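As C-alpha cells, the structure follows; a few thoughts come after it.
Only one protein chain is missing; all other protein chains are in place.
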Amino acid sequence: MAKTNNVAVLMFACRDQLGIINTITSFLLKYQGNIIELDQYVDSNENVFFLRLAWDLDKFQIPFEDIDKTFSVIAKKFDAYWRVKLLGSDIKTAVFVSKFDHCLHEILWYYQQKECLIKIPLIISNHPDLEYLAKQYNIPYVFFEINESNKLSQEQKQLKLLEEYEINNIVLARYMQILSKEFVEKFSNKIINIHHSFLPAFVGSNPYKKAYQRGVKIIGATSHYVTSDLDAGPIIDQDIIRVSHKDSVEDMIRKGKDLERRVLIRSLTYYAERRVLVFRNKTVVFA
Amino acid sequence: MAKTNNVAVLMFACRDQLGIINTITSFLLKYQGNIIELDQYVDSNENVFFLRLAWDLDKFQIPFEDIDKTFSVIAKKFDAYWRVKLLGSDIKTAVFVSKFDHCLHEILWYYQQKECLIKIPLIISNHPDLEYLAKQYNIPYVFFEINESNKLSQEQKQLKLLEEYEINNIVLARYMQILSKEFVEKFSNKIINIHHSFLPAFVGSNPYKKAYQRGVKIIGATSHYVTSDLDAGPIIDQDIIRVSHKDSVEDMIRKGKDLERRVLIRSLTYYAERRVLVFRNKTVVFA
Amino acid sequence: MAKTNNVAVLMFACRDQLGIINTITSFLLKYQGNIIELDQYVDSNENVFFLRLAWDLDKFQIPFEDIDKTFSVIAKKFDAYWRVKLLGSDIKTAVFVSKFDHCLHEILWYYQQKECLIKIPLIISNHPDLEYLAKQYNIPYVFFEINESNKLSQEQKQLKLLEEYEINNIVLARYMQILSKEFVEKFSNKIINIHHSFLPAFVGSNPYKKAYQRGVKIIGATSHYVTSDLDAGPIIDQDIIRVSHKDSVEDMIRKGKDLERRVLIRSLTYYAERRVLVFRNKTVVFA
Partner (left out) sequence: MAKTNNVAVLMFACRDQLGIINTITSFLLKYQGNIIELDQYVDSNENVFFLRLAWDLDKFQIPFEDIDKTFSVIAKKFDAYWRVKLLGSDIKTAVFVSKFDHCLHEILWYYQQKECLIKIPLIISNHPDLEYLAKQYNIPYVFFEINESNKLSQEQKQLKLLEEYEINNIVLARYMQILSKEFVEKFSNKIINIHHSFLPAFVGSNPYKKAYQRGVKIIGATSHYVTSDLDAGPIIDQDIIRVSHKDSVEDMIRKGKDLERRVLIRSLTYYAERRVLVFRNKTVVFA
C-alpha cells in the first residue's frame, strides 16, 4: 500500500443487506475522505458481509479522535461489529521467545525496516539465551524462569509487565510454553503463534519428527491466533516447502526455519496493516 | 463466485477522484441491486481508478438491456471507460490450434464442466490432426492450410468464418502461426495466447530449447493478450515449474505442457468472469 | 530419462555395508552394461542402503530373461531385497473410477502420449457414467454395481477379471469405495490412490469440506500406496494450491481437481519408471 501515514482503516462486519457500501462511502464522501483501498467479501453461506476500507486522513474533515463517535451512528444501523484504527497505531507488540533465534532474528530485522508498522517495546523469554539479540536492537528482554509449579504466578508477572509497557499484541516466536486459558482470553485474537507444521496436521509438539515418521513429501508452517484449544485457533497464513526421503528430522528443522520466518512475517504484516478479520474460528484476510 | 447466472458485471476505469464508488453504489441501491463482488484498485502512479462490480439481477429493477442507457449518464460524469456485461454472455470463443493437443484437450474438458462460462462454437486449425478431438465434443473443426503465399487470404476466410459464428474472442491454444497486424487489431484485447516461456524471457520460437541452452532452473508459461508486437502484449497470468540439469529439451516440453494448460485455463476463467482490465499494456486482474 | 526402450532397472535395498555399489557395477561392467542412471540413498537412522540403477541392454551380454539368475548370486551376498525389471514391462494397470471424470480423463490423455510407459487394458467402475470416456480410447469399461451386501462378492468378480487381464497394478482415480483388506493385500504396494487432501490432514471422506471448515489457507492432494489402514499408506507424492476465505467448498473441489490430476500423473510416472521403493510405510522416490 502506497500511503501508510495518516491513513484510517475501518474493519467492519455485519449481516449482508442492501446499501452497506453506499452508506459508508457516503459518510466518507461527505467529509472528503479519499479511499485508498476497499476490500469486501460476502460469506454467502453465513450471510455475513465483511469490509476493510482504508482512507486518507489528510483532507478528511473529522479529526481522527472524533471518527468513532460519528461512525457509530452508521454502524448501529447495520448492527455491525467494527473498529476504526489509525494505521500504525496500537500495535505495540511483545515478542515471546524461548531458545530458537530464527523467528526473533527475522522479526527484529523486519522491525527496523522503514515500512514496518509494528512497534516492539518488549521481549519476554523463558530462557536467557537470546538477550544478546535484544541488546543489538536496544529492546528490553525480560527473562522469566518457568517450571511446572510457578507457571501461573509467572504469567501474572508477565501480564503486569505487558500492562506497564501498554502492549496490545503478542507474537509467539517459537515460544515453547503453552499459555493459560486466562492469559489467552485477555488477548483474544491478539496473540499470533507460528506453528511449525501444516495445520491441522501434526498438532502439538515435535511436528517435524511426526512429519518425518509419516513420510510426508511437503512440510509446512502455519500462523494462527492463539485460542485455548492448542493449535486450533483461526489460521492467518500457511506456507510449505518440499522435502524428500533424503531429509532427516534435522534437515526438516533447518528448512522449516526459513518457512516459519516467512509465514510469521507475512502474518505480522497483514496484522499490522489491519487486513485480518476473524469470524467463527476462521479468518478473512484482505491481502 | 457463488452465483453466476443472472449476474451483471461492470468493468470501469477513470481518473481517480472523490465519490466514484459512492455514486455507482447509489445507482445500484436505487434499483435494488445487491452487490455480489466489488473489487477496486487505484494506480497511484498514473492516478487511475479501476473497478469490477458484480451484482445480482434477480431483484434489480432495470431490465439488463436498459442498464447501459441508465448507467451511461453516470459514466459520463467521470469520463470513464466502462462496460456492463451479463455474466456468461458474449464469450463465444474460437480456439485456434496446430498440432499440439494438450491445450485443446484441456480447454474442451474445461468447457464441458458445468461451471464453465465460455462457449466454444468453432475450432480453427492450420493442420487436420486434431479434428478427432473436436468431433468428441461435436464442435466444428475447420482446417485452413497455410503457407507463405496464402496466409493473408486464408486469414480473410477465417475472419469471415468468425463473423458467421459470431465469435467475440479467440484463444490461441499453441497455434503456431503469427497473426497479421490487421487480424489482431480486429480483436484487440480479445485474443488470448499461451506462450511457453516465462515472458519476457525467451520471446519467439523454441523457448524450451533456449531455456535449456541458458541452463535455467525454472521454466514458465505466460498467457497474454495478443498485440502486433510478438509476445509483448499485456500479461494475464504466469506460472512456473522447477527443472534441473537432468531435464532435456524434451523433458521441458513434457513438463511445460502441464504448465501451459494450467495458465491458459486460469486466464480463460479470469477472462470469462470479466476479471481482466487492460491499461497501457498491463492488466489489472481482480482474481 | 532419454532412453527408455531396452533398458533394465534394478531396485535394490539391503543393510548398508562396504562394497555394494562396487560389486553391482562390477557385474554390469563384466557384461558390458552401460549405466544410464544410478541413484542411491542411505537411511543412516535405519542403516539401510537403497539403490536404483538403470542400464542399457543394447550391448549387455546377458539376455534379459537370464539376468535374475545371474544377479541373484550377488544379491544373496548382501541379503538384499531386489527386483530387475525391463522398463515399460509389467505395468498393465487397471483404473478404478466412480463418477468424477477428471483423474480418468488425465490418465487417458497421459496414456496416449508416446513417452507413457503404462498400459491400461481395463477400467473398472461402480458407476456407469464414465463409459463414454473409455470408449474414446477403446478400453474395456466394466461396471460393478456395489452396495453394502454385495461388496465382497463383487470384489471377487473384480479380482477374477484383473487376473484375466493380467493386471499388475491398480490406480484408484477417485474411486469412492474402500477396498477390503483381502483385496489390498493381494496388490501390496501396487495400488496407488489419490487422496484429495494434504495427508495426514483430513483423512477419510469430504476432505475439502473439512478443509473449508478449518479455514486452511492451502489445500493439498496426496498420492499413496493403499494399505488396509485408510489413507495411511506410504506417501508417494504431494502437492498444494493456495486458497483464501473467498473459496467455497465448491471452489476447493474445482481447484483441487487440477491438483489431484497433477499429483496422480506424477506418481504414475515415478511408478512406471520404477523410481519408488517402499520401506516401513515410507517411500524412497528417486525422482
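Think of it as A, B and C in the order they're written, each chain with its own count starting at 1.
Just so it is clear, contacts are C-beta pairs under 8 Å (C-beta built on N, C-alpha and C of every residue); 3 or more make two chains touch, one makes a residue touch a chain.
Here the structure is a predicted model, which is why all the values come from computation and not from measurement.
Chemist: Looking at the whole complex, which of B:142, B:176 or B:201 touches the chain that is not displayed?
Modeler: B:201
Chemist: To test your reading of the contact rule: which positions on subunit A touch the chain that is missing from view?
Modeler: Touching the chain left out of view, subunit A contributes residues 2, 102, 105, 109, 113, 115, 136, 248, 250, 254, 258, 262, 265.
Chemist: I need the residue numbers on subunit C that touch the omitted chain, in ascending order.
Modeler: Residues of subunit C in contact with the hidden chain: 2-3, 18-19, 21-22, 25-26, 28-29, 32, 34-40, 42, 44.
Chemist: Which parts of subunit B are in contact with the chain that was left out?
Modeler: Its contact residues with the unshown chain are 41, 43-45, 198-202, 214-218, 220, 234-240, 244-246, 248, 281-285, 287.
In this text, only the chains that are shown with their structure count from here on.
Chemist: So what angle, to the nearest 5 degrees, turns subunit A so that its CA atoms land on those of subunit C?
Modeler: The rotation relating subunit A to subunit C comes to 180 degrees.
Chemist: Since subunit B and subunit C are copies that touch, just let me know if over half of their interface numbering is common to both, same, or not, different.
Modeler: Shared-number fraction above one half, so same.
Chemist: Where the CA atoms of subunit B average out and where those of subunit C average out, how many Å apart are those spots?
Modeler: Here subunit B and subunit C have centroids separated by 37 Å.
Chemist: Give, as an integer number of Å, the spacing between the C-alpha centres of subunit C and subunit A.
Modeler: That gives a centre separation of 42 Å.
Chemist: Considering subunit C alone, which of its residues make contact with at least two other chains?
Modeler: 248
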